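Missing here: one protein chain of the complex. Every other protein chain is in place.
Chains: A, B, C, D and E, in written order; residue numbering restarts at 1 for each.
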Amino acid sequence: MRPSGRALDQMRDIFIDTDVTMHAEGSCMIRCGNTHVLCTASLEERVPPFLRNTGQGWVTAEYGMLPRATTTRMRREATTGKQSGRTQEIQRLIGRSLRAGIDRNALGERQITIDCDVIQADGGTRCASITGGWVALRLAINKLMKAGDIVTDPIIDHVAAVSCGIYAGQSILDLDYPEDSEAGTDGNFVMTGDGQMIELQASAEGATFSKDQFGELMALADKGVAELVAAQKAATA
Amino acid sequence: MRPSGRALDQMRDIFIDTDVTMHAEGSCMIRCGNTHVLCTASLEERVPPFLRNTGQGWVTAEYGMLPRATTTRMRREATTGKQSGRTQEIQRLIGRSLRAGIDRNALGERQITIDCDVIQADGGTRCASITGGWVALRLAINKLMKAGDIVTDPIIDHVAAVSCGIYAGQSILDLDYPEDSEAGTDGNFVMTGDGQMIELQASAEGATFSKDQFGELMALADKGVAELVAAQKAATA
Amino acid sequence: MRPSGRALDQMRDIFIDTDVTMHAEGSCMIRCGNTHVLCTASLEERVPPFLRNTGQGWVTAEYGMLPRATTTRMRREATTGKQSGRTQEIQRLIGRSLRAGIDRNALGERQITIDCDVIQADGGTRCASITGGWVALRLAINKLMKAGDIVTDPIIDHVAAVSCGIYAGQSILDLDYPEDSEAGTDGNFVMTGDGQMIELQASAEGATFSKDQFGELMALADKGVAELVAAQKAATA
Amino acid sequence: MRPSGRALDQMRDIFIDTDVTMHAEGSCMIRCGNTHVLCTASLEERVPPFLRNTGQGWVTAEYGMLPRATTTRMRREATTGKQSGRTQEIQRLIGRSLRAGIDRNALGERQITIDCDVIQADGGTRCASITGGWVALRLAINKLMKAGDIVTDPIIDHVAAVSCGIYAGQSILDLDYPEDSEAGTDGNFVMTGDGQMIELQASAEGATFSKDQFGELMALADKGVAELVAAQKAATA
Amino acid sequence: MRPSGRALDQMRDIFIDTDVTMHAEGSCMIRCGNTHVLCTASLEERVPPFLRNTGQGWVTAEYGMLPRATTTRMRREATTGKQSGRTQEIQRLIGRSLRAGIDRNALGERQITIDCDVIQADGGTRCASITGGWVALRLAINKLMKAGDIVTDPIIDHVAAVSCGIYAGQSILDLDYPEDSEAGTDGNFVMTGDGQMIELQASAEGATFSKDQFGELMALADKGVAELVAAQKAATA
Partner (left out) sequence: MRPSGRALDQMRDIFIDTDVTMHAEGSCMIRCGNTHVLCTASLEERVPPFLRNTGQGWVTAEYGMLPRATTTRMRREATTGKQSGRTQEIQRLIGRSLRAGIDRNALGERQITIDCDVIQADGGTRCASITGGWVALRLAINKLMKAGDIVTDPIIDHVAAVSCGIYAGQSILDLDYPEDSEAGTDGNFVMTGDGQMIELQASAEGATFSKDQFGELMALADKGVAELVAAQKAATA
């Protein structure tokens, strides 16, 4: 019944390759089906002005799409002269989500920038960016700890995200692009490794939704995030 | 226990004055406590390119803040040369929310732009914009129907929004700025007049939240939106 | 003979409501007929670089229009990415005019920014901004003096402005929008409370004008500014 | 008593060389003392959208300064990414002034753009631009008339401009940069060949001015513009 | 003697993987040592305005770098608001080079955009972009020919590029980043499959160079381009 042929609660195959680029302090290529995102973590020994001399660190994120990551070529944001509202909304979400899983005092006064660049898009790029971004962050912090620059692990828990939606009246997990573009309701769920909520977003596109339907989406998200966290563990073991 | 001295489930006083500006097809000044937003509806007999010759109309929104709507003066976005990510995120939310309450075929091939300009800010400006924006939209459509330009009322239901959050471990309704800046979790709930969901957003700032806590926020939102819808009805009667 | 039905030398009704916003150090809503401008004064304990360590203060101004302040909706300058030439010309005029009425040594090394935001436009917005901007400035300085931060009053005199023009061959005072859009000559006169000139601007739109005609406009401006100054006195008494 | 050693009512030497660039339809280099402005007129057989199918033409102007036209090098506006408020204010003034001297119906549906580029600056660049811009416009129209593209001369009268100001308490004519930077009041007077007014601007910088003082400035402007018009006649004879 | 340990006339290993992204009409990942560039060809059935109704097609290119393609993270051009001069210079070079190898009449009135996005940088990114861009172009045209949309092959010859330079007084082939940053002279040579020149650029950084030295660089370029063309042939066979 799903265009993808998957069961209602079935995730796409997840692959996370780590250390895929030679310069970044941490990196991975995450592939959720045909959605491929390159996530890098860049360390800087400085923080934004509002954190100077506080002893606290910062994690921030930027998001981009290659022009031909999509079915039809999109104009490069560097030529339009600004990031779109959608891009800014997504990168603010990634940054907030990853910061929720970190102890910024333990990180110390340094900044880690997570770049999430979509190489190929087939729905769910913001969720893949959060899940892969956490892996890049984990690897960069591992390096800092190994070098003795950080003593206490600043990572509190895993952070991963999955989309759920209502498609043809049914609640489904991990929408690909054809499913997403037809879904009546579309939601993103960012959660921790122990099932706490970091961020929920659900939006009706066409038909509104009820509290019961939202409950179904949350249950699916629980299942999906558990699988993503398992993949993160396997990749960073 | 709340800085505002209100009960946990108590809204701020709501005032909606209509027809407050001579040029707009519909307008109101909504005041939710000390948050004051001027909402205007502007009608144009044209639609965005992707809707031409479809017979469907469009509702869109823009959001702005006067420089001294806030405690300290903010730089005018016209001088920084672009709208911030926050501004774009908010105006996209307002537009999506109001479109969910309208039958775009019944509206016909015309566009209504809702401008929400914050005259004074004390928390909850995006929710006040949605609630007041619906009133401006309602009034503009009333005018079109009175003139016979639209036969079937394109408005399906009321659309209103309220914020809820977790403050000092307690779930509270309709956060003002001092409450919002200290809340561990902050959410916005956009709903219809009959209690269906249009958009949910909840975000942990510091501490994560559980499914039970989120359930409490939804119950508070139900109560708040019902009061806002009553105020909309009184204003547009 | 005037579209507004007013006598040739008759001003529109003037209302100045003060302290209309909770955050600004000084504020007023000035209404000259249907032209309504919200003026706020924001105090900062810093000055532009060229004044550092000079002991002198600065007064500057910014001007904006809400998108639907006008008959047809105007595009928001924050979305076009820059302030128009007209906006910049007006805000430079407001700033120059208000600085002419102030002793910058007595003000001390601090900056006051006057924001003039047009809520509803019907001609004469720059003049209303200057007249109302002076009230906001006066109130902010009163607060500084009351707090003992300033000892000597830095305000030398009132500053107010009115437009005059030649309409259907007749010199008229205080043009509203329908009169302004048809006037052959249009001028703005910024003056002090004792009738000295700060800034004159007169521009032929279509027909040129003679020295005699310009003399008539100046006489009208004398009358108009006297009435505006009286309104300022009443509002700040 | 003037830094320049000139009499109070003495203009700088004026030179207008015509046809100084091979591509423009009309051009001149105007030199008012050490202020040198290259003025070109460019003809296009199209008009701005608001004039299409009206049979009326348009004259517009742009203004620029070479980076080292001034005592210290100024940043190039092409690198700052926008024209300054000052630049826009000046080019709007040049355009308005030249349009006041032209019959746009006789011009027909075509646009002439006057570019005024300051090669060397020593005060009075906007006045030199208007005076020289008129010469470039006159020459371009001569060419159109010679070719038979225009039958009736659309030029109604000469347009020229001069600055006057109050320096050390005395009214003086045609301020150079050292005089301008010290003047208490500075004004620009745009007039026609028969002494009618097109635009007046006078601004107090420091001290305010009286009606009598303004009368003195106007009398000086009469003298100065007459000399400029004579130079225009000699150059275009 | 080279930091890379290579012989003076030794290229880095070249790998070209084709069809690496699902959406583009043609694509490859080219790896020249540690320099990795993703090249995609996007087909549009429209041409720039200056080619409409000429029957001729167009090939253009855009170039970008992921923020952490480099040793230290570079600011994303989408956030700086514009492409740097370096980026524009490179993408203009890629476009010119690829157009030189194509018969635009045989291509017909359609545009192919080559996007070259540097995933990892270690010197020579512009040359890798040209060499890989040609492969993406070849594949996209193959698809058009297979579909019967183009009858005559518009590709005239291979286009490939290599850098040569003078390092420690010796002429070397295919500089990596450590070599490039120390080279006294650095040149890029764009050539066809049969050894004709398309574009030469050589620039002294520090010491100037003689005609003899330039002759040595050209001879090295001949060798390098021949190897690159062989790799192109193998990849597109």
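In this section, contacts are C-beta pairs under 8 Å (C-beta built on N, C-alpha and C of every residue); 3 or more make two chains touch, one makes a residue touch a chain.
These figures come from a predicted structure and were not determined experimentally.
Chemist: In the complete complex, the chain left out here touches which of the visible ones?
Modeler: Contacts of the omitted chain with visible chains: D, E.
Chemist: Using the touch definition from the top, which of D:N34, D:N142 or D:Q196 touches the missing chain?
Modeler: Checking each option in D:N34, D:N142 or D:Q196, the one touching the absent chain turns out to be D:N34.
Chemist: Which of D:L51, D:L66 or D:A226 touches the chain that is not shown?
Modeler: Checking each option in D:L51, D:L66 or D:A226, the one touching the absent chain turns out to be D:L66.
Chemist: Among the options E:T54, E:T71, E:S181 or E:S210, which residue touches the chain absent from this view?
Modeler: Checking the options E:T54, E:T71, E:S181 or E:S210, the one contacting the hidden chain is E:S210.
Chemist: Which candidate, E:T18, E:Q88 or E:Q111, sits in contact with the chain we can't see?
Modeler: Of all options in E:T18, E:Q88 or E:Q111, contact with the hidden chain holds for E:Q88.
Chemist: Residue-wise, where is chain D in contact with the chain that is not depicted?
Modeler: Considering the whole complex, chain D reaches the absent chain at 21-24, 27, 34, 38, 40, 42, 44, 62, 64, 66-73, 76-79, 81-83, 87, 113, 115, 117, 119-120, 122.
Chemist: List the chain E residues touching the unshown chain?
Modeler: The list for chain E reads 82-83, 85, 88-89, 91-92, 96, 100, 187, 192, 196-205, 208-211, 214, 218.
By definition in this document, only the chains that are shown with their structure count from here on.
Chemist: Is the contact between chain C and chain D built from the same residue numbers on each copy (over half shared) or from different ones (under half shared)?
Modeler: Chain C and chain D contact each other through largely matching residue numbers.
Chemist: Based on the averaged CA atom positions, which chain is farthest from chain C?
Modeler: Between chain C and every other chain, the largest centroid distance is to E.
Chemist: Tell me, which residues of chain A touch at least two other chains?
Modeler: Within chain A, the residues that touch at least two other chains are 82-83.
Chemist: With chains as vertices and touches as edges, which is it: line, ring, star, complete or other?
Modeler: line
Chemist: For this entry, which pairs of chains touch?
Modeler: A-B, A-E, B-C, C-D
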